[in-house]
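Before anything else, here's the structure in question.
Some chains have been omitted; the remaining ones sit where they do in the full complex.
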Amino acid sequence: MHGYSGDKQAYLTRLRRIEGQIRGLQRMVEEDAYCIDVLTQVSAATRALQAVALGLLEDHVRHCVADAISTGGPEAEEKVKEASAAIARLVRS
Amino acid sequence: MHGYSGDKQAYLTRLRRIEGQIRGLQRMVEEDAYCIDVLTQVSAATRALQAVALGLLEDHVRHCVADAISTGGPEAEEKVKEASAAIARLVRS
């Protein structure tokens, strides 16, 4: 079980919607949609992906990192470092 | 014809690969992959989407904005404003 397990179906629904947005982008390019309209949809898909990431991260801190901290020992610090590296990747992507 | 028309097939290939990344994310969630591994893949898909956006934007300035500037008149300023708004959405997404 992981941090997001309780919301698994909700995450799958969001990821399927994002898959639909990406297929919509392919249709726009195939039908020669105007560049700026394509870019607007790319920004919307990017924001949707980042919202999924922020949700996963919150669930991860609430469950996995919290469990490691409650247990204590070296794993707590390891989990904090791992989560921080994931946040850094997210901020820079 | 739009800025990206010359590279249409390349953009479609990249968008299909991103669609594959999103389906891969769904599989990871279904199979209860570790949160941080899911997050790493979300960051990779986000970066791939942003690379598509940067390519579309470069093609747009090179063709659509450049054409409007060469023609002159109020449309040139309109295109510059429109491109700037798209860049702002991209930076903030």
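Order of writing sets the chain letters: A and B. Residues in each chain are counted from 1.
As a working rule, contacts are C-beta pairs under 8 Å (C-beta built on N, C-alpha and C of every residue); 3 or more make two chains touch, one makes a residue touch a chain.
Everything numeric here is computed off the predicted structure, so don't read it as measured data.
Total copies of the shared sequence across the full complex, per this structure file: 4, with 2 shown.
In the analysis below, only the chains that are shown with their structure count from here on.
In whole angstrom, the spacing between the mean C-alpha positions of subunit A and subunit B is 18.
Taken together, the subunit B residues at the contact with subunit A in this complex read 1-5, 8, 11-12, 15-16, 18-19, 22-23, 25-26, 29-30, 32-36, 38-40, 42-47, 49-50, 52-53, 56-57, 59-60, 64, 82-83, 86, 89-90, 93.
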